[in-house]
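For this depiction, one protein chain was excluded, whereas all remaining protein chains were kept in their positions.
A and B are the chain letters, set down in written order, and residue numbers restart from 1 in every chain.
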Amino acid sequence: MGAYLLRRLPSALVVLAVASFAIFAMVRLVPGDPVATLAGPDASPEARAEIAAELGLDQPLVTQYVTWLGQLAHLDLGTSYRIGGQVSDLVADGAVNTIVLTIAALLLAVAVALVSSVLAVVLDKRWVNAALSFGNTLAIALPTFVTGLVLILLFAVVFPVLPAGGTPPDGFIARPDIAAQYLLLPAVCLALGAGAALTRFLTEALRTEMRQPYVTTARALGISRRRIVLTQALRNALPSTITVLGIQFGTLLGGAVLVEAIFTWPGLGGLIEEAISGRDYPLVQVLLLLSVAVFVAVQLLTDVVHAWLDPRVRIGGAA
Amino acid sequence: MSESLIDVAAPEHAAPQPDEQFDQRRRPSIWSALRRGKGLAGVLLVGAVVALGLLAPLLAPHSPTEQIPGANLVGPSGAHWLGTDEVNRDLLSRTLFGIRTDLVVVFLAVPIGAAIGILVGLVSSWWTFTDVVAQRVFDLVLAFPTLILAIALTAFVGPGLRTVFFVILAVELPVFGRLTRTSVRTVREMPYVEAAHVVGAGSWWQLRRHVLPNSMEPLLVQLAVSMSVAVFIEGAMSFLGLGVRPPAPSLGSLIRDGVRNMYDAPYFAVGPLALVVALVLGLLLVSQALAEARRA
Partner (left out) sequence: MPDLEVSVSTPVLEVRDLAISFSHPRPAVRSVSVTVDQGEVVALVGESGSGKSMTARAVIGLLPDGAVATGSVRLRGEEVLGLPEAELVKVRGRRVAMVFQEPQTALNPVRTIGWQIGEALRAHGGSRGRAARERAVELLRQVEIPDPEERLGFYPHQLSGGQKQRVVLALALANEPELLLADEPTTALDVTVQAEILALLRRIRDRTGTSILIITHNMGVVAHLADRVVVLRQGEVVEEAETRELFAAPRHAYTRQLLAAVPRLPGPGELVQALPAEPAPDAVPALEYDDVRVHYGSRMRGRVLPAVDGVTLRLERGEVLGLVGESGSGKTTLGRLAAGLVPLAGGRVRVGGEDLAAARGRRRVDLRRRLAFVHQDPEASLDPRFSIGEAIREPLDVHGVGSRQSREQRVLELLDAVRLPASFAGRRPRELSGGQRQRVALARALTLEPQLLIADEPTSALDVSVQAEVLELFADLQRRLGFACVFISHDLAVVNKVADQVAVLRAGKVVESGSAARVFGEPAHDYTRRLLDAVPVPDPTVRDATGPALHPHVAAS
């Protein structure tokens, strides 16, 4: 198992290294000069040079990159040019909100997918399948910004029962009931697409498993369909579902940007928009790198979980 | 039982015998899936939206940028079916012209991205070295969530329709490149490709005559999926202010305007929302119908 992780690690690190350089280089090549933006239109050339030196922008690109990597290694993320304050503080504040939102959506999506696909396959009724397929197609077909608007219109404007946006004023811990109210609409909105995609995949995977010869063996032994689905088919469909879940996580991260904008949820999505429009280099770099790092880490994790769930990978063949 | 002797003598010249669990009916082309049920519904939805977009100059009562005196944020009425916006423009006209932006993205950007992706996937997968390089590059691009990639690219080239175009190319290229590679890998191992290889057919022959035609179906399904994703990307980018620049309309930018005016004019975004849903749903239904026909 450790050996497996060791085999996968280099390629993940390569992706991360190349991505970090690409991000670093790309951000510097962007038209729009942060020195000019910071110093203002009337600044003297000396004042501009001073600001540039302070930011390290007068150094060659590679030197800047190495310096930046060194700082990253010490978790010194630098100072924001425009928004002000430590990048690490800004990121930490936004990250809490985004993580809460994403995890809530992920759990919701997984719960919906597990319940509905298992139910559909166990019951194996024409109308259940039709209803599920209809709901699924609809959930996938409705873009996040559409469902978000519809949810707000319905539950905050027409029937004002839930807040239309924002985060709970007392934080997530102090009043969980309030927090849940604030979280409900954005989490549902974010979870809908991923949950539908996951349901679709898991249902199809379970059906495929139910056509496998080992299921016929089990049925010929007099084991009930329900039991076969729960103890055998699901267990076999799990590894590939985990992989799909990893990919869906990326979709969730991207969707979070949108959902945060719709529900005025102050997370990393808003921060990255703000940072890019303000040419805030240190912040942009860190945020982009963070998103890639999270994605790579999730991929690695799903690969490892996948391998661990499959005894053919976990225990090599003996025969 | 004596009649059975006749076809024992010449069983191979007789009509093919169906195997025990095997239905040998000739499988119709997967296109026929678009002439019934789900597929037909999808084609009709997409066709309707496309027709509205193409006929916009004929159907629209006003120019999309014309400011009509005295009609500020009015609701739906006989004069303005979808109402007007905050700078007195007719929303129906803007919506109809807005469809055209999405059509460019769906029927131009996606096929171009797909074509390049297929070509790259096809060529790179034939040699181990290029294959590894291409796969790593695809990994890298796909490691960025689409919207984050879109935001990063906007920082590079500025907002606008061009950016939407680039984002879609950047997203679809690796998707099709990867899918093509998988298909190529599967098909080139097929005995009929090996048989051609053994008698001396070159790589190009194998790719053109066997591999590409037999990889077409999954690519076609993906094309429909990607087209629906493209509508989503355009909408999301315009929604975030990264898409088309005002005053040009697109479905996404109209929805963005609708959100701004949500409390004053709740029905503002209904038209564009419905069209976006129709387009995405239609393309999705087409892709599902094609995928099901392929599996049958």
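Just so we're on the same page, contacts are C-beta pairs under 8 Å (C-beta built on N, C-alpha and C of every residue); 3 or more make two chains touch, one makes a residue touch a chain.
The structure displayed is predicted, hence computed values, not measured ones.
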{"item": "From B:182, B:214 or B:261, residue that would touch the chain that is not displayed", "value": "B:214"}
{"item": "Touch list for chain A against the chain that is not drawn", "value": "212-214, 216-225, 227, 231-232, 235-236, 309-312, 315, 317-319"}
{"item": "Chain B, residues in touch with the chain not shown (by the definition above)", "value": "1, 4-5, 8, 11-13, 16-21, 23-27, 190-201, 205, 209-210, 213-214"}
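Please note the rule applied: only the chains that are shown with their structure count from here on.
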{"item": "Length of the line joining the C-alpha centres of chain A and chain B, rounded to whole Å", "value": "23"}
{"item": "Touch list for chain B against partner chain A, complex", "value": "136, 139-140, 142-148, 151-152, 154-156, 158, 228, 231-232, 235-236, 239-240, 252, 255, 258-259, 262-263, 266, 269, 273, 276-277, 280-281, 284-285, 288"}
{"item": "Chain B-touching residues of chain A, taken from the complex the two chains share", "value": "11, 14-15, 18-19, 22-23, 26-27, 29-31, 137-138, 140-146, 149-150, 152-153, 157, 250-251, 253-255, 257-258, 261-262, 272-273, 276, 279, 284, 288, 291-292, 295-296, 299"}
